[in-house]
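Heads up, one of the protein chains got dropped from this complex, but the rest are sitting where they should.
For subunit A:
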């Protein structure tokens, strides 16, 4: 649906400053109907990246293709036409204070020259969809933050777009409202098959509704893939720093201190077992102790849910000889569980 190829964006120097490279070597492919999250800290370039998709930000080099249309090659008039099929919502909602809820949602249709009667029949169901039918004649100043963002969403959907760009849409909202808005977005994604690209600095947003995620740092995408995979196996330290607070992959510090990297006489290996998907529910621990005669001392464990699928980690000390441990590792791997040896601890501590 959206393909960004070799995208670069450099802002020219201002005054005596140096040019700022906001985006470097960006290659992203976003599939139809996906909710694609882009996460990064402020200044990582995610906002600039999002704005290149509808060309609010013109890339210095590289190409942007949305639904088969090469955006960078369009004339000004063609670009305006193409933007009708790309909705956008904003952190600060950007509603017109001078217009009622109804008239705000009607704006994109007015801009496209849709006749008044048609506008009415198009706007009412949208207000229904976002649950604001009773507020149609209110002004934005009379609404709460969550309600304003609902208006923003209805407005973005008015021109029946194929893509919805979300610029930190929940960052100005409280946690409860954030959840409601995210559920609304997920619902719209399912019902309308809308492709959603969202940027955020909150990993919770990614965890809650995204199918795929790209992690940005210093204008580059440092890691991308399905959300489940990134959460289960974050490769880059930055990604880990995002994921760790919500998915506790770590272990108690007291244990960490005693770990030594190499096996020594009188030490037991410490394993981290990662349970993903339906495997998270199969009783492998009891199978290991029963069938392999290897006792496992559980140090630390956590079960979480990502995208509705369970995800768990378990840190265990294996109380047995090397051969038994090796066969236990084999057994776990054959059950498609992740296993890694974290280190070794002295036995009988």
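Quick note on the criterion: a contact is a pair of C-beta atoms (placed from the backbone, for glycine too) under 8 Å apart; a residue touches a chain by one contact, two chains touch by 3 or more; residues count from 1.
Convention: contacts and distances are computed from a predicted model.
Enquirer: Which of the following is the UniProt-recorded protein name of the chain this complex doesn't show: "Nitrogenase iron-molybdenum cofactor biosynthesis protein NifE", "ABC transporter permease", "Metallophosphoesterase" or "Fis family transcriptional regulator"?
Expert: Hidden chain identified via UniProt as "ABC transporter permease".
Enquirer: Taking the full complex into account, find the residue in A:13, A:111 or A:235 that is in contact with the omitted chain.
Expert: Considering all chains, including the one not shown, the answer is A:111.
Enquirer: Which listed residue (A:2, A:64 or A:86) would be found touching the missing chain in the intact complex?
Expert: A:86
Enquirer: Thinking of the whole complex, not just what is shown, which of A:25, A:128, A:142 or A:291 touches the missing chain?
Expert: The single option touching the absent chain is A:142.
Enquirer: Out of A:24, A:56 or A:285, which residue would touch the omitted chain in the full complex?
Expert: For the chain that is not drawn, the touching residue is A:56.
Enquirer: Name, in rising order, the residues on subunit A that touch the hidden chain in the full complex.
Expert: Listed in rising order, the touching residues are 54, 56, 79-84, 86-88, 90, 92, 94, 96-99, 107-108, 110-112, 139-144, 159, 165.
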